[in-house]
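Note that this complex is displayed minus one protein chain, with the remaining chains in position.
Right after this comes subunit A.
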């Protein structure tokens, strides 16, 4: 008899439905509904935290993320609290997306098409086409690398994060006979796959446990009570008008949320009936417990009236205090572009937000910003047509640990986890902030965040480039950089040196560049660093300035110069690896 036994995770069973434990710090995580966003947050959104999403302009991708969050909650049977002012919360709930493979189940089974993603279909079609044309394709088995064959064993280059394939087959059998709530808590997937082309089914809507708070209605009620209060303020006692009884929209919303949390038993410290004896901790089975998901749509939009700007700060601080001690998490979207100066609103860099938004970020646990190309003032969209916009990560949750768990676990944020930890790289630890630039794509069926890279120029590209020019780089420095890339050396001018160091920091040849960086930071006047601009950046700059692309001599030359032979190899590999992507980007 063998002594080896398959280890059955018993700790997982005691978790609430649709939750999992963080691999880094043991935090209970819930999914945002988007696998790539879960990855950025370090596996998922920790229970008890607030995620702030700064909305895009002219498009509604921010609301889409909020819908994903709520929809995932409905799948897991969680309580969903929807707060909205501009749009009625009911409309938001009704317009939630459906589960992939749920609606078109019969047709799917008949045709045998794995209906996962249209991107996959594209790839499959392309592969067929390439096979028909007899061209080389990295995916096919017969076409192995002939020159840089040593790199064929490396991981395939991927810019995104794949969700775990759902157990469609099991659901096919189940969906016909039984209803969805028949799933036991352990069977509920951490992150379901959704289909943007379908709507939520009526059955799921019925079973959903939602609380809708229409802040527009509340606003009216507040104003009504306000006028009432003014009417009978003469006989009422004066201090109440100035203090707690003062009508206040944010206070009302928070009171409603608190009431929901307490009535649903989600809070661990605040009890529904304080006079009842406190239940013994741990007595209630965690498996039956659900999470309260709070989604607030477009907070602080003009329809949310507040007496002072401090109202929202206080709201967030109190909400954080509430959530920290309850089984709940909140996703809040805010039209951040309404609060900024002109140049801040038009900036394409993630570092510029208004002080007001910045203070809000301090009070939240995580903060991301969506910048869609449709609403951008620059014509950066023409340079990267494969993406719908940029995704900026401003803050990731740090709970019960010194460093955020996403630096350890995230594939998208940090290049180290991506398998780029080659020889000579320590690979220990991660950076405190994301190294990769991120962009997002909205396919017909799903929203995905991927590492952002420009399409290669002339067919040969770098494996990963930092393309996005910072706001600090004015047009003069851009032209400087262009010049330096054409001459492939900028040894004398200190200005562009620092600029291109910054850009180079996120590219592949890390060991070389980190040495260069710390030399440059050491303020040594003699520190002449031969730093070459990343070709992607200059290409982007050229695009944005309306100049024709210059070609790739700079890229090859700089790669060979900086990294020596190793970097040169990397480039060749990058060219080979990104060939699949280059055909993806119709550029």
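Here is the rule we use: a contact is a pair of C-beta atoms (placed from the backbone, for glycine too) under 8 Å apart; a residue touches a chain by one contact, two chains touch by 3 or more; residues count from 1.
FYI, contacts and distances are computed from a predicted model.
Undergrad: Which one, "RuvB-like helicase", "LALA0S04e04214g1_1", "RING-type E3 ubiquitin transferase" or "Elongator subunit elp6", is the UniProt name for the chain you do not see?
TA: According to UniProt, the chain not displayed is called "Elongator subunit elp6".
Undergrad: Out of A:148, A:338 or A:403, which residue would touch the omitted chain in the full complex?
TA: Residue touching the chain left out of view: A:403.
Undergrad: Among A:79, A:290 or A:394, which residue is in contact with the omitted chain in the full complex?
TA: The missing chain is touched by A:394.
Undergrad: Check the options A:207, A:269 or A:385 and report the residue that touches the missing chain.
TA: Residue touching the chain left out of view: A:269.
Undergrad: Across the whole complex, list the residues on subunit A that are touched by the chain not included here.
TA: 25, 239-240, 242-245, 250-251, 254-255, 258, 262, 267, 269-272, 274-275, 277-278, 308, 310, 313-315, 317-318, 320-322, 324-325, 352-355, 358-359, 361-363, 394-395, 398-403, 414, 416, 426, 429-435, 498, 501-502, 505-506, 510-511, 514-515, 517-523
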